[in-house]
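Excluded from the complex is one protein chain; the other protein chains are retained at their positions.
So that you can tell them apart, the chains are marked A and B in the order they are listed, and the count of residues begins at 1 in each.
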Amino acid sequence: MRERSLAIRSFTDLANPTRFVALAGRLLPWLASLTVLLFAIGLTLCFTTAADYQQGETVRIMYIHVPAAWLAMMGYTVMAASALGTLVWRHPLADVAAKCAAPIGAGFTALALVTGSLWGKPMWGTWWVWDARLTSFFILFLMYLGLIALNRAMDDAGRAAKVAAVLILVGFVNIPIIKFSVDWWNTLHQPASVLRLGGSAIDPEFRRPLLVMALAFTCLFFTLHLAAMRTEIWRRRIAAMRRQAARGAASA
Amino acid sequence: MMALYLRDLKLATRAGGGALTGILFFLAVVAVVPFGLGPDLKLLARVGPAMLWIGALLASLLGLDRLFQAEREDGALDVMLMQETPLVLVVFVKCLAHWTASGLPLVLISPLLGLFLNMEPAAILATMLTLLAGTPAITLIGAMGAAVAVALPRGGLLVSILVLPLVVPVLIFGVSAAYAAVEDPAPFLPPFLILIAISLFFAVIGPAAAAVALRASSE
Partner (left out) sequence: MPFRLRVDGLGASRGEDPIFRAVCLVLDAGDALLVTGRNGTGKSTFLRTLAGLHPADSGTILLEGAADPTAPVRESLHYLGHRNAMKRDLTVAENLVFWSRFSSRSGDTDPTVPPEAALETVGLGGLGHLPFGYLSAGQQRRAALARLLVAHRPVWLLDEPTAALDTASERMVEALIAGHRAAGGIVIAATHQALDVPGAQTLTMSGFAVPA
């Protein structure tokens, strides 16, 4: 950020993959250091704040669980925005962004599910309950996995991106319906009130580490996403060069 | 468009068509349930609507992957993409034909399977009604999955993986409406109307999304 050339003059500048790779290369060390720093502060805060009088030490799981859950949802939102970019503006980086966000989003979703489970065992006495929130998250996880499977199954990157974008957007439209239906289903089968996590106001004592951790996780997400996008662009270039080499050999 | 509808119906019912396979699969799934749960008639009556719904869901997903793949393999999809008729309409008509050939028979045979599961007449009727309202939604959502996976040689399993999370709401409202008809306090109408709303919603979204995906994968 010392160099003026880093400034993005317009949106189209970012669209150029070469420029993007250069920019990502400069940004990544800074972003990564910031992530480490935030995690250092956040984790220190997590372990130095007092334990909750009801939840005991297990409240510390929340500092990881809640940001992971937020980021899992943000990951899908990033994917949906990229999908829109692919379909509407045919932005060359949008399909790379969507493809790379899927595994990261799936990772955060898995983290949220696992930490939720770990928290649930001492608090609820069971690893898993079919609570509305857990269930919707589980379905979100399945959607992430389906998209990853689709991306892996297609060899032509451009076509895969457009097709996946359709699915991402339909999934995005469907998320409120799924949430609504799961809430309905849950109230029908069991009372939901007992297992509500939120509701009560969070004490400032707990809010500070939570916010720092949320920031740290967000930085982590963007670091990983940027690195994954850069790798994906390189991978596509190598694939293009290989194809060119094959054709050169064939015509010689 | 009538020509397309009739052609797809003919194809589904001729040798090699998927209509009969779907019904047999439905039969097999429901027939296996008592072996898993035990022959307790009370228990079977209680899980009956849910089993019929899950069986119908799996059976309607069965032949969906071929919906566009067969057209693509013999080149017919290319010709359809070039016509004056909007692709959305073509997709919708194909869905309609697919549902008539493989969804409707499931609805019609469900009362018979309901008897096997010792369900009350009211429960049988309610399940049949909810299946009638809900299976079109499964076909329409599935058409989108089929269009997305059209270019894949082994798309069949992938279609199910992609579509299942999206049909969860259909299953939830279908089953709750079916149960509401039997269990007293719960009202039948609200979930049933929501189910119809979902079907109508996907009658719009499904073909549109499938058309975009088909165009993208012809390139």
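One rule holds for everything that comes next: contacts are C-beta pairs under 8 Å (C-beta built on N, C-alpha and C of every residue); 3 or more make two chains touch, one makes a residue touch a chain.
Keep in mind that this is a model prediction, so the values were computed, not measured.
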* Could you tell me which of the visible chains the hidden chain touches? => A, B
* Option from B:Leu20, B:Leu58, B:Leu81 or B:Ile161 whose C-beta touches the chain left out -> B:Leu81
* Touch residues of subunit B, complete complex, unshown partner -> 2-4, 7, 10-11, 14-17, 73-76, 78-85, 218-219
* To do: Write the list of subunit A residues that the hidden chain touches.
  => 156-158, 236, 240, 243-244, 247-248, 250-251
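Methods note: only the chains that are shown with their structure count from here on.
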* To do: Could you give the separation in Å between the centres of subunit A and subunit B, each centre being the mean of its C-alpha atoms?
  => 32
* Structure fact -> Touching subunit A in the complex, subunit B uses residues 144-145, 147-149, 151-152, 154-155, 158, 161-162, 164-166, 168-169, 172-173, 176, 186, 191, 194, 198, 201, 205, 209, 212-213, 216-217, 219
* **Complex contacts: residues of subunit A adjacent to subunit B** => 87, 139, 142-143, 145-147, 149-150, 153-154, 156, 158-159, 162-164, 166-167, 169-171, 173-174, 177-178, 180-182, 184-185, 188
